[in-house]
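Partial view: only certain chains, each at its native spot in the assembly.
The first chain written gets the first letter, and so on, giving A and B; residue counts start at 1 in each chain.
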Amino acid sequence: MIIQSEIISLKHLLTVEALSDQEVMGLIRRGQQFKLGAPWAPQKNQYFVSNLFFENSTRTHKSFEVAEKKLGLETIEFDARSSSVQKGETLYDTVLTMSAIGVDVCVIRHGDENYYDQLIQSKTINCSIVNGGDGSGQHPTQCLLDLMTIYEEFGHFNDLKVAIVGDITHSRVAKSNMQMLKRLGSEVFFSGPEEWYDKSFDVYGTYKPLDELVDNVDVIMLLRVQHERHDDKESFSKQEYHEKYGLTVGRSKRLKKKAIIMHPAPVNRDVEIADSLVESLQSRIIEQMSNGVFVRMAILEAILNGIS
Amino acid sequence: MIIQSEIISLKHLLTVEALSDQEVMGLIRRGQQFKLGAPWAPQKNQYFVSNLFFENSTRTHKSFEVAEKKLGLETIEFDARSSSVQKGETLYDTVLTMSAIGVDVCVIRHGDENYYDQLIQSKTINCSIVNGGDGSGQHPTQCLLDLMTIYEEFGHFNDLKVAIVGDITHSRVAKSNMQMLKRLGSEVFFSGPEEWYDKSFDVYGTYKPLDELVDNVDVIMLLRVQHERHDDKESFSKQEYHEKYGLTVGRSKRLKKKAIIMHPAPVNRDVEIADSLVESLQSRIIEQMSNGVFVRMAILEAILNGIS
């Protein structure tokens, strides 16, 4: 049972860094309760949630939709390609419209970093904003589902060794994960192509070649090579990337028995990770997707607590 | 409470002009009741409404969807781009399909004027049609939400001075508004570029330069410059339009204290209206969007009364 002091109430969810440790742990634990089938009693008859995805998405979009329907919320889907966005309407005026027609919560994925700033400053927009990803910026619900998956496995974050591997500079979630994991007591390591690593990450962890890491880590988090965010041609082939920076079958055999493999997906099979490892025993990639639904239920509940 | 004699029953809603004054006032008052939270008890367990938008829309489409869900109706969304329309299926055969699979009401926006004629003449199509806009023709639900917003403000239409300003010839709603406002006792004025004005409108009101109107009107209705419906390049820049025909901050200061500003949106900010006025105290643009949900609930209820 969630104890009284853990009832979380949020106006918006924009970044995970803005949450207190207590809020993060409360959301994770509430997600676990939803996974076990905890009921939710809405305080109002009908809530409207609109999912505004301006960038392609399957997992985040659809798991929000399932989470909303599990909570009994009314979902209003939005397709920018058949909307007034085509007549030049801005994000601001689109969200203003949603607010005016009675939408309580907007879940938004948009290519502009910090798109939400002008929305939350508006005195006319009444709805809560849940950030489903802003450009190369934040992806707080992905971070929370990653944390839930680790917590579910180990029961704590303290002194866990976590490797974050791959396209770190382009990853919305890598930056949140490194900060949150360090804050919660884990030891963070980085690997992957050096040109995709930034010295500023040194504050949160240590860069090492992958082969110096695989034997020792508790968690290996692989990141998707985001071909769509790379301006120039990559300097290595898929096979080269896999051999140099990917979790090959060979490297996987050196992992500790209790170590787990994570990836936010979609996976480039045989690039970041060998095809056969995606659904292997040590992989938690499927579990991450499942947990995404439950942690998003916890987040939406916290937002609705903030409204009620 | 709505009095017995005001229960409205419609087979279709195609044009606002076809409604009696009593029906118009009944729908407006029912919209106000829904706004205050009046409940609605469907007479059948399940009704199916399909939203078929063949032209881009945010406000109309999404406020219909919210209205439907507030009434507890089942919504069937339709996306022409992933439908058999791509195999050459006509609007007629698409609506025939919807009717055959059990859809009770089709809300349709389509680029062809009077697209609905062949639909309502069909003996095979059983569903009711609600016109969500037909080309440059009619947009009855927008007209009704405009009327509701004015009625809500002033409590009557009698002797109100209403200015309709801008791209009148291309506006679906301007033509309905001028007729209905005159019918209900208001005095109508027109302004905007003379090339976007048609002498036939003289029956309903008087054309004047904007600067001769702003001091005296109770309502100023600005119309969106519909770039997508203009074949040739406009003869003025956005700034020129704003200075000559738009509601500038300067002009807004000359409005009567109790005058209200309206716009069907999406707004071209700083073209038809100064950016800072959109969400100002005298603006009812947000209120129009909100009222759109409630008047559409009233319309759908009247249609379902017609079915039951």
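Definition applied: a contact is a pair of C-beta atoms (placed from the backbone, for glycine too) under 8 Å apart; a residue touches a chain by one contact, two chains touch by 3 or more.
Because the structure is a prediction, the values reported are computed rather than measured.
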Message = Out of the whole homomeric complex, 2 chains are present here; how many copies are there altogether?
response = 3
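We adopt the following convention: only the chains that are shown with their structure count from here on.
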Superposing rotation of chain A relative to chain B, computed on C-alpha atoms, to nearest 5° = 120
Query = chain A to chain B: how many Å between their CA centres?
reply = 40
Key: Residue numbers on chain A that touch chain B, as the complex places them   = 46, 48, 50, 74, 76-79, 81-89, 93-94, 96-98, 100-103, 122-124
Task = Could you pull out which chain B residues touch chain A in their complex?
result = 53, 56-59, 61-63, 65-66, 69-70, 77, 79, 81, 227-228, 265-268, 279, 286-287, 289-290, 292-293
